[in-house]
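Questions regarding the structure given below will be posed in turn.
The complex appears here minus one protein chain, its other protein chains still in place.
Order of writing sets the labels: A and B. Residues in every chain begin at 1.
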Amino acid sequence: MLGTCLDNVRKTTPLVHNITNYVTVNDVANILLACGASPIMSDEPEDVEDITSICGGLNINIGTLHRTSIDGMYRAGAKAASLGHKILLDPVGAGASHLRTSTAVGLMEKIPFTVIRGNISEIKTLALGSGTTKGVDADVADKVTDENLDSAVAFAKNFAKDHNCVVAITGAIDLVADADTCYVIRNGRAEMGSITGTGCQLSGMMTAYLVANPDEPLKAAAAAVCAMGLAGEIGWSHMKPEDGNSTYRNRIIDAIYHMDGETLEKGAKYEVR
Amino acid sequence: MLGTCLDNVRKTTPLVHNITNYVTVNDVANILLACGASPIMSDEPEDVEDITSICGGLNINIGTLHRTSIDGMYRAGAKAASLGHKILLDPVGAGASHLRTSTAVGLMEKIPFTVIRGNISEIKTLALGSGTTKGVDADVADKVTDENLDSAVAFAKNFAKDHNCVVAITGAIDLVADADTCYVIRNGRAEMGSITGTGCQLSGMMTAYLVANPDEPLKAAAAAVCAMGLAGEIGWSHMKPEDGNSTYRNRIIDAIYHMDGETLEKGAKYEVR
Partner (left out) sequence: MLGTCLDNVRKTTPLVHNITNYVTVNDVANILLACGASPIMSDEPEDVEDITSICGGLNINIGTLHRTSIDGMYRAGAKAASLGHKILLDPVGAGASHLRTSTAVGLMEKIPFTVIRGNISEIKTLALGSGTTKGVDADVADKVTDENLDSAVAFAKNFAKDHNCVVAITGAIDLVADADTCYVIRNGRAEMGSITGTGCQLSGMMTAYLVANPDEPLKAAAAAVCAMGLAGEIGWSHMKPEDGNSTYRNRIIDAIYHMDGETLEKGAKYEVR
């Protein structure tokens, strides 16, 4: 029951350490608060070990890398791993530059990520060790569709198996898989793509779900994906004709703020393969 | 009359230099504009002395420290002090890491802060030279309540006396004290805690109040605290059932935008001890 995963966040108020990009960091903080978690941000290498030690999970997002924040990511990741914390990687723009690709690949070699969450283009880059993405959006030619679903599911499971983690590939159809099982999720709306950072927000919130549901990372990750998509649907239902992407951003976070386990349970649209 | 403090901001449009965290910086800028002030942000050591020189006040917030921004804080603080500017310290997360605690304590040794504003956990950390905070939220066990109010007021006055400044300890009950007098303020709503950065916003706005009311730092700080809490009340009154923390953030800044001295005067809920 995915709704339980949400309830567990509200019951336990997990503290999440975020090393994330400066573009969408405010929205990441607000959605963590909205879902019942508590955010703290720190990327300075001298600060990250102390901060991650008081948290239950670590969210690493490479959307705006700096030399010093990369150092912070490695240090925080090592510390979080030594403490058995849940750790998530959001490889924003992997494939778009050598620094992003090499940083994501390098982090994967050193840090035992619980979940890696990205679009299909980013995940393919990590799988192939190379690739090209158009900015932070998935390559249109490579999106997950009903036509290529079987092969996409197989790809996700293989990726999860190879990297001993859960992988969440988000897009029009979302895939959340471990080596054996794949949630195929159909919540959400295309208009969410016109807001910056819905992926970053999902990664932050997903980390909270992982912390609050320590024994079920696959289910927790799937629940977070369903919750984000459902919030996109609920938020859209409150949009007025003059509202656009900026108001929609607020409406989605607001919907997370009001969502309870029962709403998520009823609204989640997925099949398990 | 606290309302006069607000009116003085609108009359004089104080320019406030902010060295603040990248999580909530946009909201800090917008609330400064909302209250009638003008913000400028700069943390690069080579830039801060020039910038602070053209301002009337300096707001230092340690929410996301970097080695270079720490250098910028010391340089800006020294310059602002030499010019007799109002200077505020927001010790976000003091107690959560050695770097944060040592930076806050170190800044206090070098810079004559007009006001130090934080939650009870952060202020206790500064008072004790050690301590533990859960992220950026006050330790629940240590919150100011009606039961411990007398001792909390005494603590605040002692802190203010020891550090020769005004201290603002914000929470469900807010305390704003100098060595002799303490405002006990009961504006605000608990739901404000589900928005990231209401404290950071208050610190920015409070700096503007200090600049606009140069001879009355205690009253100015108290007025800013009342204004923020009152904005939380007014903003909440405009919330619709579907609105959550993201919309609430906007509503609070909007309420500051419309607030005048008379509204603040009528709405402020405080006693002086």
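Basically, contacts are C-beta pairs under 8 Å (C-beta built on N, C-alpha and C of every residue); 3 or more make two chains touch, one makes a residue touch a chain.
Predicted model, so just to flag it, every value in this text is computed and none were measured.
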item	value
Which of A:4, A:53, A:148 or A:196 contacts the chain that the document leaves out	A:196
Contact partner of the left-out chain, one of B:33, B:149 or B:172	B:33
Among A:96, A:126, A:153 or A:259, the residue in touch with the chain that has been omitted	A:96
Positions on chain A contacted by the hidden chain, ascending	21-24, 26-27, 63-67, 93, 96-100, 132, 134-137, 194-197, 242-247, 249-250
Interface residues of chain B (partner: the chain not displayed)	15, 22, 25-27, 29-30, 33-34, 38-44, 46-47, 50-51, 54-55, 68, 238, 249-258
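As a working rule, only the chains that are shown with their structure count from here on.
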item	value
Superposition of chain A upon chain B: rotation angle, C-alpha, nearest 5 degrees	120
Intercentroid distance (Cα basis), chain B paired with chain A, Å	33
